[in-house]
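Every protein chain except one is present and positioned as in the full complex.
Chain IDs A, B and C follow the sequence of writing; residue 1 opens each chain.
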Amino acid sequence: MIRVQTEDFDVGAELAALSTDDHSIGGVTSFVGYVRDLAGSASVSAMTLEHYPGMTEKMLGDIEAEAQRRWPLAASLIIHRYGRLVPGDRIVLVACASAHRQASFEACNFLIDWLKTKAPFWKQEQTPDGPRWVDARAGDDIAARRWQPPESSS
Amino acid sequence: MIRVQTEDFDVGAELAALSTDDHSIGGVTSFVGYVRDLAGSASVSAMTLEHYPGMTEKMLGDIEAEAQRRWPLAASLIIHRYGRLVPGDRIVLVACASAHRQASFEACNFLIDWLKTKAPFWKQEQTPDGPRWVDARAGDDIAARRWQPPESSS
Amino acid sequence: MKLLYFAWLRTRTGVGEEEIERPEGVETVQDLVEWLRKRGPEFAEAFANMKVVRAAVNQTYVQLEHPLAEGDEIAFFPPVTGG
Partner (left out) sequence: MKLLYFAWLRTRTGVGEEEIERPEGVETVQDLVEWLRKRGPEFAEAFANMKVVRAAVNQTYVQLEHPLAEGDEIAFFPPVTGG
């Protein structure tokens, strides 16, 4: 399931809903991303997350379908917020339920790595020196490349 | 933090408490383990989880300290239940908070792998044929061995 | 064609969204980028270094050689920084 929204989400309720009534599920791995107040050296008072409506939902749906193809998942969930956020706010929730824990771990790790490199969101930070668009981190690209099928990494 | 208890836990509240007031945290990875109703071919109506009071707390504390040494974690939490559980019940929660997501993923994966192979808990399932002690899975040992320091894997 | 600009491509060009007729000779995304660069200094600056610009056509990532058709939705944006 995919949700793109400005509102916060209730992690406990979302995770409980993911595994309700399916007693073949042995584990749920989840990742919650937060706004940090350390961005390089500047202190961040708030940020605005811009996205590309339409393409975001399409890409998140494609990525989730790919995870479902690669791992035997009983259920999965991606929630990504946009709009104004302050340090400590939740930005993203990724959760994967599976009969066995390693599938849920790998699928969740895969989803967040792809999401960080492919999903069309952009952070603009409010710093003491004014607004600043956050630069992409090279480390994120390297993390996502781990998951490429061999024939497409050239 | 370590807790060994019979009561259920509130995943949302536990994860929120882990990251409160520390805005250097970029992500929290968590794993929730559930009682499954598929155990080989027999149908499980309930199970009892026995543990070794004293050694359990000591081992969970040691494993958590080892994770803190290996990865830069802002906070970590292990909750493990014992006593009578039914399919769909939560058994275990492992959560790791870090500035960067990969550290939180690896530490959480490490903790659950170790916990499954080292923490002194034993499952006894109630099946239609009577109570049955669950055998250890060889796959769990292999998963835990990934994390051994090179000098101790021989 | 519908053109969309996100993040600093939007703030530097001053345009978020616009409808244009496909200009003569614009057959690919690369052609469109070259046409946009001639529009003025804001566009020339925003599209100066295509290593830091991503393009999507009809909400799918594409390379600069991707052909364009009437009615396409073309978006330009920097490498993503979500999550």
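Worth pointing out:
To be clear about the criterion, a contact is a pair of C-beta atoms (placed from the backbone, for glycine too) under 8 Å apart; a residue touches a chain by one contact, two chains touch by 3 or more.
As the structure is a computational prediction, the values presented were derived from the model and not from experiment.
The chain not shown here is in contact, across the full complex, with B. The hidden chain makes contact, of the residues B:Gly12, B:Gly88 or B:Pro120, with B:Pro120. Remark: the omitted chain is touched by one listed residue; of B:Leu18, B:Leu73, B:Cys96 or B:Ile112 this is B:Ile112. Where chain B meets the chain that is not shown, the touching residues are 33, 49-52, 54-55, 58-59, 80, 91-92, 112, 115-124, 133-137.
Convention: only the chains that are shown with their structure count from here on.
Chain centres here are Cα averages; for chain B and chain C they lie 49 Å apart. Computed centre separation for the pair chain A/chain B is 23 angstrom, with centres defined by C-alpha atoms.
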